[in-house]
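Only one structure is covered here, and it is reproduced in the block below.
One protein chain is absent from this view; the other protein chains keep their places.
Coming up: subunit A.
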Amino acid sequence: MIHFVLLISRQGKVRLTKWYSTYSKKERSKVLRELSGVILTRGPRLCNFVEWRGLKVVYKRYASLYFCMCIDPDGNELEILEIIHHYVEVLDRYFGSVCELDLIYNFHKAYYILDEILISGELQESSKRTVVRSVAAQDSLVEAAKEETGSTISNIIAHAAK
């Protein structure tokens, strides 16, 4: 099981945090502090894994962003690396050559996409196409809703103008 997912930039800025196990707010910031200290300082060509408090953290760097997932000690680290990559590929498909900036301003979308890939710490869907489709389905509904609200707003404005 995956206990949490973190996205941290090279400068140590947090871009996304998702907690599947229960952590109090204090613990969360402690985890972030400790792990970004450990991971950002690791040299190149070392393992992409860090043993941490009896658990294992698998991380991978994409451009200036570190994607980290924390798993049980008996998990398959290589698989987790690929789950991270799977996520990045979906992000890439969704945003179209995704960059850090996309995630900074659309972090909520990154969350929605993550929700379609992982659920309660398990991989729920390994087909990129399915994930992208279901996110798109939600978006189309949102678009529709937006138009709707748009029209009601214009109605309101029209009313107010009278």
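Just so we're on the same page, a residue touches a chain if its C-beta (ideal position, glycine included) is under 8 Å from a C-beta of that chain, and two chains touch if they have at least 3 such contacts; residues count from 1.
Throughout what follows, contacts and distances are computed from a predicted model.
When the listed names "Sorting nexin", "DNA repair protein RAD51", "N-acetylglucosamine-6-phosphate deacetylase" or "AP-4 complex subunit epsilon" are checked against UniProt, the chain not shown comes out as "AP-4 complex subunit epsilon". In the full complex, subunit A contacts the hidden chain through residues 9-11, 13-14, 16-20, 22-25, 28-29, 32, 44-54, 60-65, 76-79, 81-83, 85-86, 88-89, 91-102, 104-109, 111-112, 115, 119-120, 122-130, 132, 134, 136-139, 141-142, 145-146, 149.
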